[in-house]
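The complex appears here without one of its protein chains, the remainder shown in place.
Then we have chain A:
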């Protein structure tokens, strides 16, 4: 983990303005990572909903429903599930599988996303630590600068 150590050395040699720039950069990165987490959570919710919907299909063979043809047109029909569903597995492929398999698929997707979320969360923690370091160095420099100014003023008197 040479990165934080490297940055420590660099931080000490940067001026206040440069520290400000680096700080803004890190803050922006944190912002982007947070957005990624949100998107991942959103996708995860979709798969959970799909899983619940499939569960609701169980044991409904022959029931009458309003079948959506588009988001605003519906037509009366009977459920013909045979307990099988068409699942979108990505890149334009759909697979016909039983409801249990479909639910298994959704669960695995949710797990996958959760792992990604954890990774991103770790990255965010590291970035926050970097940010703290930058703030500390910046404050140290500011205190030093003020001290120097006070000394200079005293020397003039």
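Going forward, a residue touches a chain if its C-beta (ideal position, glycine included) is under 8 Å from a C-beta of that chain, and two chains touch if they have at least 3 such contacts; residues count from 1.
Basically, contacts and distances are computed from a predicted model.
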_Protein name as given in UniProt for the chain not displayed, "Prefoldin subunit 3", "histidine kinase", "Pinin/SDK/MemA protein domain-containing protein" or "Large ribosomal subunit protein mL49"_ = "Prefoldin subunit 3"
_Contact residue for the chain not shown (choose from A:26, A:50 or A:137)_ = A:50
*Hey, which of A:68, A:104 or A:140 is the one touching the hidden chain?*
A:68
_Listed residues A:76, A:91 or A:154, member touching the removed chain_ = A:76
*Given the full complex, what residues of chain A touch the hidden partner chain?*
46-47, 49-50, 52-54, 57, 65-82, 84-88, 94, 102
